[in-house]
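Below you'll find the structure I mean.
Only one protein chain is missing from this complex, and each of the others stays in its spot.
Here is chain A:
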Amino acid sequence: MSKASGRTFFLRPQDIIGIVVLAFILVVVLPLTLDNFRLQFVGKYLTYAFVALGLVLCWGYAGILSLGQGVFFGLGGYCMAMFLKLEASSPANTKIQTTPGIPDFMDWNQITELPWFWEPFKSFGFTTVAVVLVPAFFALVLGYAMFKRRVGGVYFAIITQALAAIMTILIIGQQGYTGGINGITDLRTLHGWDIRTDSAKTILYFVCVALLIACILLAFYVKSSKLGRILVAMRDKEDRVRFSGYDVSSFKIFVFCLAASLSAIGGAMFTLQVGFMSPSFVGIVPSIEMVIYTAVGGRLSILGAIYGTLVVNWAKTSFSESFPELWLFGLGGLFIAVVLIFPNGIAGLWQTYIAPHLGPLFGGVAKRKATPPAPPSPGTAPAAAE
């Protein structure tokens, strides 16, 4: 309780423990216990965790519910896919095409020249910058238009959802430029390094984990800065913040852009690890699923959202393997359960029922300690406490 008066470092001891535990699980436990095939699944789930992380800041802290985060995930993913596709479409690889040297789907669509907006994606440097900035720019334009006019709450959510729908339609409709409904597929190498091999996928998994930890640290920094408290204040009493001399809209725009960039990093890592990007990760359904991950993990908890993403996706994969037709009902039921029974998600359950038994260092550690298949954790953690 003494945090108000003295804390200068941006991580509290329990945050550090939480991050270390998460890093330990992701870097040591999972790679040692899962086979390559399963580990690649976890790598894919982790790319969604970037989106969930953004949603914690944007929705949990600032109260801005976006149902269109898939758009930003997709933009990041497409930026990366464009680079990889260009590398895969070298004249040597595409000599059977009418126009060699351009991506195959362009050739199929009678496009004979690389479109101008594809050109810069020949550079990896440009691509990495674009992954972060293109979605942020989109978010800036949308956020500026909405938040300056004080559009918020449900209306904002609906508009972001419409945006997700528009984006999907646009990508599918402009087949010659985007690869259409199939997306951008058949990605092979990154600067000559084959990303399709098992060893490459394992390396990319660790890159993904490292980036995620870096983004988690960034999120903690934002949360613990005065800006983080202003976001919470805005969620509670927007008018009061305005009358304390803050331009509320600029803070909303900032956090929305930040969430967009985080999602996009996830999208880019998705493309690298899974090897393609398609409109099915952009639209309304994936966008809402990402909100559910965040809600299940706990929208107020940075680490909780990561676990939420892992748990829901793990459940999705296991369920879909055994009862494919039941999964959607399961997901719906899960969301209803979160809203009705545990509004603060796994993090809330941890904080209420488990953390109090673990002593002060874990007292505030709302969220962690759950291994991805969360169900075992409520059982093991109290046992450990006894």
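Just so we're on the same page, a contact is a pair of C-beta atoms (placed from the backbone, for glycine too) under 8 Å apart; a residue touches a chain by one contact, two chains touch by 3 or more; residues count from 1.
Criterion: contacts and distances are computed from a predicted model.
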Omitted chain (choose from "Urea ABC transporter ATP-binding protein UrtD", "Cytochrome ubiquinol oxidase subunit I", "glycine dehydrogenase (aminomethyl-transferring)" or "Formate hydrogenlyase") - UniProt protein name: "Urea ABC transporter ATP-binding protein UrtD"
Selected from A:Phe41, A:Trp118, A:Tyr246 or A:Phe319 as touching the chain missing from the view: A:Tyr246
Which of A:Ser123, A:Thr197, A:Ser225 or A:Thr352 contacts the chain that the document leaves out: A:Ser225
Contact residue for the chain not shown (choose from A:Glu119, A:Asp198 or A:Asp236): A:Asp236
Residues in chain A touching the chain absent from view: 1-5, 7-8, 222, 225-227, 229-230, 232-233, 235-237, 239-248, 250-251, 254
